[in-house]
Each structure stands twice: as C-alpha cells, then as structure tokens.
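Okay, so here's the structure we're looking at.
Note that one protein chain of the assembly has been removed; the remaining protein chains are unaltered in position.
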Amino acid sequence: MTANSIGERFRITSFGESHGRLVGVIVDGCPAGLLLSEKEVQAELDRRRPGMTSISTQRREEDRVEILSGLLRGFTTGAPICMMVWNREVDSSAYDRIRDTPRPGHADFTSWLKYGGFNDYRGGGRSSGRITAGFVAAGAVAKRLLVRLGIRVLAHTVQIGEVKAGDASIDEIERNLEKNSVRCADLAVAEAMEEEIRRAMREGDSVGGVIQCVASGVPAGLGEPVFDTLEGDIAKALFAIPAVKGVDFGSGFEGARLRGSRNNDPFIISEGRVRTLTNNAGGILGGISNGMPITCRVAIKPTPSISLPQRTVNLKTMSETQITIHGRHDPCVVPRAIPVVEAMVSIVLVDHSLRMGVLPVALRRAEG
Amino acid sequence: MTANSIGERFRITSFGESHGRLVGVIVDGCPAGLLLSEKEVQAELDRRRPGMTSISTQRREEDRVEILSGLLRGFTTGAPICMMVWNREVDSSAYDRIRDTPRPGHADFTSWLKYGGFNDYRGGGRSSGRITAGFVAAGAVAKRLLVRLGIRVLAHTVQIGEVKAGDASIDEIERNLEKNSVRCADLAVAEAMEEEIRRAMREGDSVGGVIQCVASGVPAGLGEPVFDTLEGDIAKALFAIPAVKGVDFGSGFEGARLRGSRNNDPFIISEGRVRTLTNNAGGILGGISNGMPITCRVAIKPTPSISLPQRTVNLKTMSETQITIHGRHDPCVVPRAIPVVEAMVSIVLVDHSLRMGVLPVALRRAEG
Amino acid sequence: MTANSIGERFRITSFGESHGRLVGVIVDGCPAGLLLSEKEVQAELDRRRPGMTSISTQRREEDRVEILSGLLRGFTTGAPICMMVWNREVDSSAYDRIRDTPRPGHADFTSWLKYGGFNDYRGGGRSSGRITAGFVAAGAVAKRLLVRLGIRVLAHTVQIGEVKAGDASIDEIERNLEKNSVRCADLAVAEAMEEEIRRAMREGDSVGGVIQCVASGVPAGLGEPVFDTLEGDIAKALFAIPAVKGVDFGSGFEGARLRGSRNNDPFIISEGRVRTLTNNAGGILGGISNGMPITCRVAIKPTPSISLPQRTVNLKTMSETQITIHGRHDPCVVPRAIPVVEAMVSIVLVDHSLRMGVLPVALRRAEG
Partner (left out) sequence: MTANSIGERFRITSFGESHGRLVGVIVDGCPAGLLLSEKEVQAELDRRRPGMTSISTQRREEDRVEILSGLLRGFTTGAPICMMVWNREVDSSAYDRIRDTPRPGHADFTSWLKYGGFNDYRGGGRSSGRITAGFVAAGAVAKRLLVRLGIRVLAHTVQIGEVKAGDASIDEIERNLEKNSVRCADLAVAEAMEEEIRRAMREGDSVGGVIQCVASGVPAGLGEPVFDTLEGDIAKALFAIPAVKGVDFGSGFEGARLRGSRNNDPFIISEGRVRTLTNNAGGILGGISNGMPITCRVAIKPTPSISLPQRTVNLKTMSETQITIHGRHDPCVVPRAIPVVEAMVSIVLVDHSLRMGVLPVALRRAEG
C-alpha cells in the first residue's frame, strides 16, 4: 500500500482526499537554489481548476496552493517541499449512498474491497481526479527545473469522442493550446469537439478522448534500460491519472500496422548534430531519449460519472440495483487532464535528468 | 543506471548481453517451498526460441537454462534464484560496422551516446531481444506461483500489419494459441497473418503487430494506487520489452471514442460474487483489480532490422551514409514476443500478490 | 537528495524545518481499519516536548499535532496519513550569524556546502532535533499497530556521561521509565545522572549518554537478510536521529571481548517454544528476529550547542574566528531522545511485520 510516492531522485508523495481537509504533495529531491513561489504553482493549478468553462463541472474550487516547507527567501533549500490545497466547497451528502452501491466505472468497489470498507469513499476519496491537484503542483516545480534545461512540455487534445484533430507543430500547440475550452491546437476542429462534449452533456452522458504530449528540447541520453526506460517510467506516471487507460509513444499503435522501412526513422546530420528525419520513435530508442521531441498519446476514458441510470449492486444486501449519480461532474475530463499529463511527463523528465547528472544537486546562484 | 531490477516483493534483476557469454536473471523474493526445476523454465524458454518456424530468424540458439542457486532438493529456499542461458552460436563479425553507423530504429545510437561509446554494441548488446530470455525464465517461476492462486496468463496475436483477428474467448486462446506460427487464436485469420509476414520478408522488410494479454482468475484487490496502479506497473514492465511502443487496458484507445454509458461496466451479482457485465475496464478500476480478467493490448513496432538499404550517419566522421543490415532477423517479432508479454504480466501479478499478502513468504509443504 | 522517506511497506516521509512554518510527516502504508486519534499521537509528542523539566531547554513548544488526511470517522483508511505540528514560538534572530560561522559539531557547515548555501540554516533547519517530532508522530501510529501484535517497545537511559545504570528488567523499565527526568529505570542512579547534566549545564557545557531500547513480544521471523537485516534497518533508522553516533545489538561491543562459549545463547524449550537461555544476540540471529526481546544500545553524543566559546571559521572570509552560542539548548538530549528511539524502532518493526505478512493490509472491524 506504500504506493503514494513516485520517482527515484525527484520523488513526489501524494496525500489528501477529495472530501477530506486537503489534497497535497511533498516534492523531495528538488535541487537547492531554484527560485520558486506560490504564484508559479498557482498558475498551473488554475489551468486544472474546475468551473472555468461551460463544458466543465460547476464545482467551484478556489484551489489556492500554500507552500509550507522547503523554501527560504524565495529559493528552494534542497529540503522537501510541502504544498497543500485546502478543500473548501465540499458537499459529501451526495456520496452517502455510494458507500454501498458502487458507481460503475469508478474505484468505489475495488477500494471498498481492498481497504476492508474503511476507505474514504466521499467524492471518490483517493481515487478522485481532485488528487491530481497535487500532481500539478509538483509538476509546476518540475517545469521550473526543465526551463533551465531548455525543455518544454506541452499537452493538447487530439481526440474527443469521434472527433479527431489534425497534426500540429510544436509552435501551433503552444500558440493555440489555451485558445479554446477543449485545449485543441487544431482550431478547425476545436468547436466540433466542444459540441461533442455538449451533446453528451445534454444526454446525461459523458465522452472520452485522446491527449498528445510533446516534450521538446530533451537532451539525448535520458532513460535507464532495461527496466527504467523512459517509456516505462512515463507510462507508469501517466497511469496514475484517473481515467487514463492507454499510453503509446511515437507511431505507437499506428506503427504496429506499418512496415519497418516506413516506421524506422533515418538518421541525418542537422546543424552538426545527429537527428532523425522522421520521429516515429517518439524521441525514444531502446528506452533512451534520442534528442528528438518525445511524443506520447494518452487514452482518456469517458467520465464514469453520468446522470443516466446505471445497473449496479448493493454491497450490503448483495443484490442488484440501480444508481443515478447526481452532483456536478465533467462530461469530459480531457481538457482538464491536459495540465496533469504535462505535470506527470515533466516530473519523470526531471527525475531522469537528475539520475543522469544533467541537473545538479544544487543550482548556482545565477538564477535570481 | 541502476535500472536492471524491477519489482518490490518479487524482484527480477537482468544481466548479460546478446553476444557476451550469457544472458541471465536473478529472481529475488520467490516464496520458499515452491517445487521448481529447469524443465518448467526450459519449456517457457523453448516458446521464445528462434529458428522454430519459417517466419522467424534462423539463428539457432539452444537456449538451455541452468538454475544455479536458490533451490534445494527441488524446492525453492527463499534465497535468490540465479538462472542463466549461455550464448553459444555467436557471430559478432557482422556487427563491427554498426559501431559507427547506428541502425535506424535500434538503440545503437542512444546506447553509444549514453555510455560514452563503451556499450557492448555487438548484436545490440543489452538492447537485444535476446535479453528477454531472462525475463521469460523469471516469468516461468512467476507462472508456477500463479498456478497456486488459480491465475492463468495468456497472450496471443491480435494484429499483424493490417490483418486483425476477431475476438476470442479465454478458452479459444488457450486452445488455439500454439496451433499456428503467429500464435493467433482466431484460426480464420492466422494464415493471412503468416502471409503478411512472409510478404514483408520477401521484400526485405518487416512488419509490426499487436498482442493481447489476458490474465484470468486474478483476485480482486491487487494494485496499489495512486502510483503503483496495476496498469502502471504492468505497462512499465511491458515497455522493457524491446519493440513495445504502446500499452492499453480494456477498451483502451477504443474506449476513448465511446460514451460513458457504453464504456462503464455495470456491476452484477454472479454466483454470489460481484462481477461486471462487460469488461471495458480490463479488470482494473482505480488501479486495483476488480476480479474480472485483466486484459491489455501491446503495440509491437515492425522489427527495425531490415535488409533494405537505409539512411544513417557515421558517428566518427559525422557525415550521412547508408546502411544495409545483413544477418538473420525476425521479419516480425510479434509471435516470439508472446511468451515475453506473458512473463512480464505474470511477474507483476506475483509481485502484487506478495504485496497484498495473497501469497505467503513460505509455502506449505503441501505442493510436493 | 530524495532521502526523506524510509521504509518499504510502512514508509514515512519527513518534511518541515525547525524555524519554518511547521514540521510534519506522511505515513504511507498504514493498514486500513486502525482506530487512531490525535490524542494518542499527542501523548507521544508530549514525551518529546521541551521545557518540561529543569534539565531541558526552555524553548516552549506546544507541539500540537493535527492529523490532516488518512482518517475517516476515527479509523485509518489505508491512505497516507499526514500529520503536522505548526511551529509557534520561533525566534530566528539568534541564528543569523551562524549562517557564515558554522557551529562545531553541528550540520551547519556540511549543509551549507551540500546545498550551495541555500539550506535553511535557521535553528539548524532540517538537521534540528525538532524534525524528530515528525518521527515521533509516525512512531505513535506504529506503536498502535504493534499493540495488536503484542509488541511493546521501550527505551530508557543507561548512561549519562560517566554515570552508568545497572541492568533493568522489562517490567522495571516500564514501571520506572517516566519516574525521573532522565528516564532512567535504575532509580538508584537517576539522581546522579541528573546531577551530571546539571553540572555540565552550570559549566556552559553539555554531556552525552547511552540509551537502551527493548522490544518485547516480537515474533520470530522478522528481518530480510542478506541486506535488509533487522539490525541494519533498525540501525539505519536510528542514525537519522541527530546526535546518534553508534548502535549495537545484544552484547554488541561488549560481546566483541567475549569467547564464543560465553556469547552464544543456548537454545532451550520454554512453555513449548524455542527460546534462548541468555540474550546476547539481542533477539536477532542472521538478521532475523528469534522471538527473544530485541535489545539495542544507542550512543548519543553530547549536545553540540554549548555556551562556552569555540573555535570556528568564517565561511565568507575563510578565516578563523570564535563563536559563542546563545539561546536555549538542552545540556543533554538523551532523555528527550528516548521517545524518538522508541519511534524509530517501532517504525522498523511495523515495516517488517507488513513485509512478513504478520500485519494485513486491512485490519478487521474488530478493533472499534
């Protein structure tokens, strides 16, 4: 059960519950000497905040972060950084009945079973998407470190239900990412995606999608095969996000259809450095970054919380019954998952940068 | 770089090189009292062995396993189990030139860069598929343990290039798996898959595919969120297999297209136990097994080794050049990856069974 | 630097600083279903609190603990337990000058060097004894779990400066431990110990001592050789306590003088169980508990903070200078280290109980 920490040299520990007093995170292993304030962390948290658009849940959380340790005069000290977001607008009354009648597609049943019925079931407890507020806070620290290495991590929506986006360059992603409520870089389809979500919403239903994440500026050499491959560590981190059910890299599942002659990326020399002409490998060969952008796709299942009545069981009486979920839920978590995906990828990249010695234990005074 | 171990309570450590003296594995954490012999391990290794069919490489490795520690009078002792396969038919001459001209799609370039040119490049060294012989040996031990829990892990080919198999029940998979050289449970398409591979082979090319893995009999409760989810740990283990570029669970990437009302699995009561009517979750909810079969899909890229000439660079002269790869290679690694996928999934399931206390530290004398 | 966590199945993560906003701890891996409240944790913290007797520092910390996660209706949920103690009476002004002139015997110099001068030096920052408040809080949870296994962990003072205590039975320790301010079970020498401390105090000096810890009721079988021996894991945990400079088990350094015939503990049968006649092994053979009480001794160095002037250097000017430390310090930390020693030993015992499956992942409803 000791599984609320991830990372070897940059390790985050998650704590808190959806309807408990807070959600939080400890970041251990952040190099000393990084200029950091609540402002930068807050900016990332704001991107994850609910209630911002017509297509997200109306639960309004202020999600105000506090940094409670690991800082002195604005710089990280090398000590663990504790960050917390207090839960304010919590209404647990709606959750009383899910205690015995688990919601389909949720962790209610498995948590109840694993923890002998003692789990905090309110609002999904530890399995709630709200827990990712801590991931995002930790990711904000990671991103600050990546800036120093010239690494940029960007995620964007490439599919909502049946609506798929066309390819986008890194520049386009950066430019367009925040221009629409679905966070789709292909402006031509963004509206269709929004409509896909609204339609599901109107029908009391939900819809899934696919996120692509691109990390540019990643130096070659990160990743430690045979087991701590960059793919493996990124995938594991991403599967911690509720609703993620698939991860692939580069051409991924598409590449499985291809011939080797088409999928292999030819090596070329560009500006005096070894590059590849294409990037079907998603920037990773043999589990190690090759200097090209790292690209991965993340499959997000449709939000399990829907208003339509669903079949379920009563765990007390061990009989079948129905459940109708009330309350405020995102009809599609894809847009809000974008900053969480960025956070997890950033955290893994910092961890491997520290492992490789690309990032030092103490940064120089230079930053200020 | 200390990344050649995986698992917390059942930990395997991989060592050896493709063209070195051996490949091997240490299994640490196997409960004492398991009846084990080289015979059972050999049986799994034989499934991975090359040169068995017309569609695989003609490198003939006897792959004879030796168990060198951890056994006494046929039973495991609780001590680390060291298993080794000596390399016999090794011809490294063909690899001399890849030292400076990395093969596209291979780890040659990234390993060269990461290890300062000191890496064992012969036959791909540590990045060779041959390393997975150790995984399979460890997996054989894991499978023996899973038998005691009533867990059965089966993988089969569901796609080769453009050819896709239809759905198959667990019984069909078990019955048909070894009936054709592509290890496809859908006998109706197996031949078309074989032809797809032969066609690529004739053209000096290669082809990828998709493997599905099904673990039945898994008790509910395995998996440790938020970070050591069953999905995350299985995915990480699978990405250690060379050529794996994607992993999804249950409806996975397909599910991303669906509505919640269609993707959620209704809970039902069946034979007095809580089950789900469908299994779009792939047996995992909130990172914890729910008692349904665990299903995942693994994307295998086309073998990077092809006979067609390819663009690459000369690392010494930093100029562009061409490479033509000679030697014996699988035009498609999917069939031979099947036992490796089963091994990695089995290893993770044993690890989590030990974490949960479902498997004890010492088995009772009963087995013999 | 990611070194603020310890334990495999019962893992604690320490955070906070002596003069920061708080000190805290996350306990991950506590079985679900343990009845726990702030009251029990507070009781342990109170034992560590300064300012309670004439021989301890007059810094008065209320040390009020808050449990912020991991509990629902009084029971642990299986989720991480976050516990915090807010720092209240903090006066950092006295520490401004130690920034450049490190105190002899303290971590000021090494922390400054390791963290590039960014470390929180106020009050010793992360190296302060105050950090152990978090250890004690985690230890309180561990102790609650050990009660269920019938394990009792008691530490007591056996030496202050030159004054040594005589042997004490477990009953005597339990009965006398809190009867005097030095926490010495041998009431005959307690007063002499107190006088030893007062004398050092009067002279502006400090004094060290030795603590013995006894864990009774420990089942045989805990400990995982060859590396995760019970001795190794307990010792490592104890060395996290500032001022600890030595640890031995059973006859320890004394036993090194002995003959084998004298030091070996004969096996006997007692009440139908295998026991040993003597306990020179300190309850551990081959790194594994043998069912006898675990006994270890912990060497505590004299508090480095003394009022006498001391030689040191100025790190800015790189010249030699003198320092006189003002402020409130314990002339001897031995008595206050007692609950910390108990906490660390308890934490390791719970960790190994979980590893062995002696403690389950979820406790039964029984406790309430």
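When the chains are written out, they are named A, B and C in that same order, and each has its own residue count from 1.
Please note the rule applied: a contact is a pair of C-beta atoms (placed from the backbone, for glycine too) under 8 Å apart; a residue touches a chain by one contact, two chains touch by 3 or more.
Because the structure is predicted, anything quoted here is derived from the model rather than measured.
Peer 1: Give the residue, chosen from C:Gly33, C:Pro50, C:Gly70 or C:Gly209, that touches the chain omitted from the document.
Peer 2: Of the listed residues, the one touching the omitted chain is C:Gly209.
Peer 1: Touch as defined at the start, partner being the missing chain; which of B:Ala32, B:Ile170 or B:Leu308 qualifies?
Peer 2: B:Ala32
Peer 1: Using the touch definition from the top, which of C:Ala32, C:Ile55, C:Ile131 or C:Leu354 touches the missing chain?
Peer 2: Hidden-chain contact among the options goes to C:Ile131.
Peer 1: Which residue, B:Ala79, B:Leu149, B:Ala192 or B:Ile269, contacts the hidden chain when the whole complex is considered?
Peer 2: Of these options, the touching residue for the absent chain is B:Ala79.
Peer 1: Determine and list the subunit C residues touching the chain excluded from the picture.
Peer 2: Against the left-out chain, subunit C lists 1-6, 14, 102, 104-107, 109-111, 113-114, 126-127, 131, 159, 161-162, 200, 203, 205-210, 220-221, 223-229, 231-233, 235-240, 242, 244-253, 255-269, 272, 274, 276-277, 280-282, 285-290, 297, 299-306, 308, 310-313, 315, 318-320, 355-356.
Peer 1: Please output the residues of subunit A touching the missing chain, sorted low to high.
Peer 2: Against the left-out chain, subunit A lists 8-9, 355-357, 360-361.
Peer 1: Residue-wise, where is subunit B in contact with the chain that is not depicted?
Peer 2: 1-5, 7-11, 13-17, 20-22, 24, 26, 28-33, 68-70, 72, 75-82, 114-120, 122, 125-126, 361-365
Definition applied: only the chains that are shown with their structure count from here on.
Peer 1: Determine the shape of the graph in which chains are vertices and touching pairs are edges (line, ring, star, complete, other).
Peer 2: Topology of touching chains reads as complete, every chain touching all others.
Peer 1: Cα centroid separation between subunit B and subunit C, in whole Å?
Peer 2: Their C-alpha centroids are separated by 45 Å.
Peer 1: Round to the nearest whole Å and give the separation of the Cα centres of subunit A and subunit B.
Peer 2: About 27 Å separates the centre of subunit A from that of subunit B.
Peer 1: How many angstrom lie between the CA centroids of subunit A and subunit C, rounded to a whole number?
Peer 2: 38
Peer 1: Scan subunit B for residues touching two or more other chains and write them down.
Peer 2: Subunit B, residues with two or more chain partners: 355-356.
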